[in-house]
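A single protein chain has been removed from this complex, and every other one stays in its place.
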Amino acid sequence: MNNLQELYQKVILNHAKNPVGYGTVPHANCVGALRNPECGDEITVYAEVDAQRIQQLGFTGAGCVISMASASMMVAQLNGRTLADAHQLWENFQNLVLQKDCDPDQLGDLAAFASLHQFPTRVRCGTLAWHALAEGLKEKGEVFDG
Amino acid sequence: MNNLQELYQKVILNHAKNPVGYGTVPHANCVGALRNPECGDEITVYAEVDAQRIQQLGFTGAGCVISMASASMMVAQLNGRTLADAHQLWENFQNLVLQKDCDPDQLGDLAAFASLHQFPTRVRCGTLAWHALAEGLKEKGEVFDG
Amino acid sequence: MTDYQGLTYLDNAATTPMPEEVLAVIDEYYRFNKVNVHRGIYQLAGRVTSAYEAVREQIAQWLHAPKPESVVFTSGTTDALNQVAFGYAQPRLHPGDEIIVSVLEHHSNLVPWQRVAAQTGARLRMVGMDSQGNLDYAQLAELINTHTKVVALTMVSNVLGTVVDVAKVAQLVHQYDGILVVDAAQAAAHLPIDVTAMDADFLSFSGHKMFGPTGIGVLYGKLARLEEMEPVRFGGEMVDLVTPTSATFQPLPIRLEAGTPNVAGVLGLGAAVKYLEKQDFAAIQKHEARLMQFLLTELQEVPEVKIYGPLDYQQRVGVVSFNVGKHHAHDVATILDASGVAVRAGHLCAEPLMQALNVSSVMRASFTFENQVADLQRLVDAVEQGGRILS
Partner (left out) sequence: MTDYQGLTYLDNAATTPMPEEVLAVIDEYYRFNKVNVHRGIYQLAGRVTSAYEAVREQIAQWLHAPKPESVVFTSGTTDALNQVAFGYAQPRLHPGDEIIVSVLEHHSNLVPWQRVAAQTGARLRMVGMDSQGNLDYAQLAELINTHTKVVALTMVSNVLGTVVDVAKVAQLVHQYDGILVVDAAQAAAHLPIDVTAMDADFLSFSGHKMFGPTGIGVLYGKLARLEEMEPVRFGGEMVDLVTPTSATFQPLPIRLEAGTPNVAGVLGLGAAVKYLEKQDFAAIQKHEARLMQFLLTELQEVPEVKIYGPLDYQQRVGVVSFNVGKHHAHDVATILDASGVAVRAGHLCAEPLMQALNVSSVMRASFTFENQVADLQRLVDAVEQGGRILS
């Protein structure tokens, strides 16, 4: 499997085609929207956060396979998890993307992005939803990014 | 005599040191002033023109040897001459400076500028007074330049 | 010519490659003649200044401009258009005045006008396109009226490749005493430009999109218009007499060129114009037409490909934008890149046009006369493969 085939492997294409958690979240109290200025795509992430836990997570927007799959996997993994867990996963995923030490077992489907670092111009797509989540949490005073 | 010595020959240095017609002209009806933006020098040429003749010519201002000598020679040659004569001399002098065909006999002391074309960055200095005269005449409706 | 080392470079509308002879001129300047222009008494400064001013004359001739003073060097098209917007239009527009741009514009010929409109109270109006992506001349004729002060149009769309008949527009604009500003950024490498025949009031282009260096561009203006224009930058070279409280300015064009210019850029631009001038333009245009015909024909054969703009190869110049089914342009572009073909993907700095086309992004293949059919064949093959990988 070459890098390209790895990037566009089945699990990623499937998440993009049938994303988990696509749609708004009724009781969302953290909403973050981000635009990728290069393609004009916008993604909005909705989270209902309560007691330091992401009770429900969802997203809307259109985008490329990479951004949609990454958003879908994010929702799949973080739904119902504590903010601390979420933060850890985000760090773990960033490490994967930056080719630093990471724990692939914790990444679940996100591990499919192992070759994303080979496509540096697409890293932004792969992390867009996460940054949008961070934007939303920032308003609640949670520092998620950085 | 090399080019440089020719440019700064006695006749030129003398005109610059003791310029002919330095000062204003009492009944001047054409006054033209020009600045050389590179050094900030300004020259003003005063002419009393009557019956298509330059009755009296003078100039004021400070400048380099080249601009002062050229102004002085201009005054020396054009005082009392008709505008037609003046125009011819100006063309003749321009031809000398541009290395075109010219009549050195008519040029008088101006012939000393034969090597000016070797110093293209100084051509502006050597023709400043003439352009100032042209500016002055323009206001009287006389097209002198060009 | 720039050697992309195996990559099939089809992003020429973003920036073109550069021929050896342009680089040679830049190198010579930096290697042997790196001096400043306009102010030096020493002969080397005089020589470089003459070479610099000779490029101005050369460009004036190339554009069929009557005088070299009509040519102002800028840092690019964006800089040039902003100078017109803020140096010419902004000081003379009032509430009630109207500015017209088209839906085809690059952001550089739109956003400055939005800002000028906001600052002056003038109204910004946008003319649309017909179903083929050509300027809607009928709508333009309706929009133009005695309030119209500025019509700012691209000569060639950087998305659709459609060509605006600027000469025809100029006539209309001038009937109402408006001025026509032409963005020739995408035209310069492809079409002959005759500012006198087209009767543009201002026209601009970038060196880097016509085989020249980065950081240099041209603003052409009719002398009367340039005289009316206020400088937007102040500083060395462009002033005459300066006192602690006042300044007078040099004559055109220096008045509009504050500070040390991009000397290497200007000399390189001169070499690029020379390179274009020595081409047989009739042959170039024929070759480009053949490339366009090939690309349009072959791309249409690829399943799911949707091409934007006219399908008639004679109606477009240099660029073809398209999408593949519902696949996102970024995904396809990544696959093309992995196959060794570089195209652009995104909104192409023309978001209003994307909105009009009802897409968020497209892929754009753009070529020059330096390209060959084989380059386009590689593109078509890669697009086919891309569709398969993503389905």
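Think of it as A, B and C in the order they're written, each chain with its own count starting at 1.
Just so we're on the same page, contacts are C-beta pairs under 8 Å (C-beta built on N, C-alpha and C of every residue); 3 or more make two chains touch, one makes a residue touch a chain.
Only a predicted model underlies this, so the values are computations on that prediction, with no experimental measurement involved.
Though it is not drawn, the left-out chain touches A, B, C in the full complex. Across C:V55, C:A264 or C:L390, the residue that sits in touch with the chain not pictured is C:A264.
Residue in contact with the omitted chain (choice from C:L93, C:V151, C:V317 or C:A333): C:A333. From the options C:R39, C:R225 or C:R378, the residue with contact to the chain not on display is C:R39. By the touch rule set out above, chain B reaches the unshown chain at residues 2-5, 7-8, 13, 38-41, 62-66, 119, 121-122, 125.
Taking the complete complex into account, residues 35, 37-38, 40, 119-122 of chain A touch the chain not shown.
Residue positions on chain C in contact with the hidden chain: 2-5, 7, 9, 11, 14-18, 22-23, 26-27, 30-36, 39-45, 75-79, 81-82, 85-86, 103, 106-112, 114-115, 124, 126, 206, 208, 213-216, 232-237, 239, 241-247, 258-265, 330, 333-334, 336-337, 342-346, 349, 351-352, 355, in rising order.
As a working rule, only the chains that are shown with their structure count from here on.
Using CA-based centroids throughout, the chain positioned farthest away from chain C is B. If each chain is reduced to the centroid of its CA atoms, chain A and chain B end up 79 Å from each other.
In whole angstrom, the spacing between the mean C-alpha positions of chain A and chain C is 38. Rounded to a whole number, the gap between the C-alpha centres of chain B and chain C is 46 angstrom.
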